[in-house]
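A protein chain is absent from this complex, but the other protein chains hold their places.
All chains are identified by letter, namely A, B and C, in their written order; residue positions are counted from 1 within each chain.
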Amino acid sequence: MLDIKRLSISEAAILLEGSRLKSEELHIPMCTAVTDESGHLISFERQDGGKISSISIAIDKAFTGATARKGTHVYNQLCQPGKGTFGIHVTNGGHFSIIGGGLPVTVDGVIVGGIGVSSGTADEDLVVAQAAVDYFRAKTGFKE
Amino acid sequence: MLDIKRLSISEAAILLEGSRLKSEELHIPMCTAVTDESGHLISFERQDGGKISSISIAIDKAFTGATARKGTHVYNQLCQPGKGTFGIHVTNGGHFSIIGGGLPVTVDGVIVGGIGVSSGTADEDLVVAQAAVDYFRAKTGFKE
Amino acid sequence: MLDIKRLSISEAAILLEGSRLKSEELHIPMCTAVTDESGHLISFERQDGGKISSISIAIDKAFTGATARKGTHVYNQLCQPGKGTFGIHVTNGGHFSIIGGGLPVTVDGVIVGGIGVSSGTADEDLVVAQAAVDYFRAKTGFKE
Partner (left out) sequence: MLDIKRLSISEAAILLEGSRLKSEELHIPMCTAVTDESGHLISFERQDGGKISSISIAIDKAFTGATARKGTHVYNQLCQPGKGTFGIHVTNGGHFSIIGGGLPVTVDGVIVGGIGVSSGTADEDLVVAQAAVDYFRAKTGFKE
């Protein structure tokens, strides 16, 4: 039997709060999704003004961060014409995101969930996702 | 030009809170989704122990409540073999829910959003969704 | 942080073996799928002669058993026109199975995975799925 660690709803709420604080600081209303380590949605929040088209993108980014185990911006670089990973963006029923803003959430080297942020540029989304993870670590004391 | 009334994220949070309180009282961890009046997700929460298969069902229920403008339990009765509405459960890409637990959220007779609850029986889901709407009215003072 | 128990690949192999033994006894070549507790596929086997149309059905049954937490034959009874759960068979992108032969796999009262069997009648599929779970318990000593 395998022993798996998974984010709780209260821990997911801390990630949402971290995302909210950073996006308010940047004045970019965001969609933020948090999944468990298997890529299943735990919580989601679209701030007033967040993009409708970003709802599913945020969810897909969190899914990808958790299950493919790299930031979605890393896959963006790997998934280029001429590189071996080109084509991964259409897998998993179109839910594999290669747009920056999705990150795995790790605790003691183990992936316990994923976060996905969308509504800004890919760079802005990544800044907010990383800030949410940093906030999560500061609040909980969990180590990377 | 149309003026649209729409739930804000803080009002959606009140609906989530109402759902959480009732589901804790019933000891049934739920998935709860809140959409805007257009059926687009504003917020979602899967409590620890909520069913994975209920994630998309809760979202579909909220979508249906907001956009089809009736409780999903009403469509459950209308969507029977031999009745004129039979078949509506496979429309909208399979996202039209006819399982109780989805409700429109109205203010002054106008639909401003939808709520969907899933993980219990259809009856339990409806009880929690209605309790969330009642809580929303009590907290905000908005009239039906 | 939540602590989750999950079937390992070697435990999934025991379930496949149990399914194989029973289906050989019944002379019905089967498709058998085993998922983890989150509904994600761990292992799959289509015996020589198993139905092609049963590949995805077996996978969907295992997904449903694990994530909706009841045997798919139970949902078959609940999902009837006139009952509150009618319509659940078209949810989850069409992957929610209500055909007998899908079961949750529990250990000490906790769901650790799911099994789905398909190629016979729904009753035969359920007999084989249950035999696989019984075999798993006998081999591992895990309690229901």
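Methods note: contacts are C-beta pairs under 8 Å (C-beta built on N, C-alpha and C of every residue); 3 or more make two chains touch, one makes a residue touch a chain.
Since the structure is predicted, the reported quantities are computational estimates derived from the model, not experimental observations.
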{"item": "Visible chains in contact with the missing one", "value": "A, C"}
{"item": "Residue among A:G84, A:G109 or A:G141 touching the omitted chain", "value": "A:G84"}
{"item": "Per the touch definition above, residue among A:S8, A:N92 or A:T140 touching the missing chain", "value": "A:N92"}
{"item": "Residue among A:S38, A:T106 or A:S119 that touches the chain left out of view", "value": "A:S38"}
{"item": "Positions on chain C where the hidden chain makes contact", "value": "8-9, 40-48, 52, 55"}
{"item": "Contact set of chain A toward the excluded chain (per top definition)", "value": "2, 38-39, 63-64, 66-69, 81-82, 84-88, 90-94, 96"}
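Basically, only the chains that are shown with their structure count from here on.
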{"item": "Whole-Å separation of chain centres (CA-atom averages), chain B against chain C", "value": "30"}
{"item": "Between chain B and chain A, distance of the C-alpha-averaged centres to the nearest whole Å", "value": "26"}
{"item": "Rounded Å distance between chain A and chain C, as computed from the means of their C-alpha atoms", "value": "31"}
{"item": "Chain C, residues touching no fewer than two other chains", "value": "2, 38"}
